[in-house]
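Complex shown without one protein chain; remaining protein chains in place.
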Amino acid sequence: MTVSTGSKVEVRLPSRLGFEKVAMSTAAGMAKLMGFSEDRIEDLKTAVAEACINAMEHGNQMNASIPVSVVLSMKPDELEVKVMDNGVGIDKPTPAPDIDRKMAGEEETRGMGMFLIQALVDEAEWVSAANGTEDQSFVRLVIRMNKENE
Amino acid sequence: MTVSTGSKVEVRLPSRLGFEKVAMSTAAGMAKLMGFSEDRIEDLKTAVAEACINAMEHGNQMNASIPVSVVLSMKPDELEVKVMDNGVGIDKPTPAPDIDRKMAGEEETRGMGMFLIQALVDEAEWVSAANGTEDQSFVRLVIRMNKENE
Amino acid sequence: MQSANKVSQLQLQGASGREVTCFRFTGDISSASKDAIVDTYHSLDKTVHKLILFDFKGVEYLNSSGIALVIQVLMEASKSGQTIAICGLTPHFTKVFTMVGITKYASLYPDELAALAAL
Partner (left out) sequence: MQSANKVSQLQLQGASGREVTCFRFTGDISSASKDAIVDTYHSLDKTVHKLILFDFKGVEYLNSSGIALVIQVLMEASKSGQTIAICGLTPHFTKVFTMVGITKYASLYPDELAALAAL
């Protein structure tokens, strides 16, 4: 681990819808401590909520007793967030949502979480436990200081 | 453990002043999820901050790499918060602060944390690892729904 | 653990003189909001209520599952020749709604007054 333990916060939540809001609060508190602007904190909160909901639903299959773990690492000029679950991770990349296809009923109305995560943070990477090198599947998000939305 | 894991959140912080604000955010998020009023949430935030600062300072001796662990358990009509550190706990009860003695220079100006914790929550209990039955020392706080400050 | 929605319905009039059926939402707009969003919409007579305004001013939390419910209503409304307008989003959620393309199918206004002035 390259991050000193003196700048890491971990929060563990039950896989139960609604608890993603607790992770949002924790992430917002950490980002505020680092001096992120209010609008960057809003971006982070939505990204963290979507990542936690996916970890609960797709990773932990809504088994409330399996925790979602969120590790927030404060680094110089950036905040890294890993949202971990006990699932096998993502099998194939999901296409970006297409509002026209949704409106035409050709695509499910849902399926916007990963897109929003990618759109709102500076880096987003999905790592699958199925690939064998990691214990848990996770999505790793990074937001940077002094950097507007990409 | 009597609490189902489906309603417990744990957050771990480095023993570094300022990070108590992250625990405040987490606790506030949890209390909001449960429907506590804004003023009860303010009481909880201050109590959690003071408990975390004490855990960092007196428990973990400000060793940033030793985490303070905060376990929030949602129960019917109450929220229980345990703030744990790696110290030996409290040796003797601290007297309540006396503003007249402070103003007269007969008592240190500091030393109000434990008093505030007790005054702001519905229950506060300090348990020492030194007594042998627990791994870690902790303070256990409870705030109840529909209950004004005592 | 998802907070229940309260929805209040009111009849307003746009600057053009048209009737505007406004829904004011509170609480969270999430996967648990089917009642609030979709069922509320279904409760309207499609032949009468042609112009509908969703006011999200009182909403504290909105996620992609909640946005999916809004898209479902947009889809049904478009089929029945109804117009949906949206107001009361924070700057952040205005950005999010724009990112997912909702602005192609619904106009966004800062608040009810701005919406009524334009409708």
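Labels A, B and C are assigned to the chains in the order they are written; within every chain, residues are numbered from 1.
Operating definition for what follows: a contact is a pair of C-beta atoms (placed from the backbone, for glycine too) under 8 Å apart; a residue touches a chain by one contact, two chains touch by 3 or more.
What you are looking at is a predicted structure, and each value in this text was computed from that prediction instead of being measured.
Remark: the omitted chain is touched by one listed residue; of B:Leu17, B:Val88 or B:Ala130 this is B:Leu17. Residues 16-21, 39, 42-43, 46, 49-50, 53, 97-100, 102-103, 105, 108-113, 115-116, 119-120, 149 are the ones on chain B that touch the missing chain.
Just so it is clear, only the chains that are shown with their structure count from here on.
Note on chain placement: the centre of chain B and the centre of chain C lie 42 Å apart, centres being C-alpha means. For chain B, the set of residues that touch two or more other chains comprises 33. Each of residues 1, 3 in chain C touches at least two other chains.
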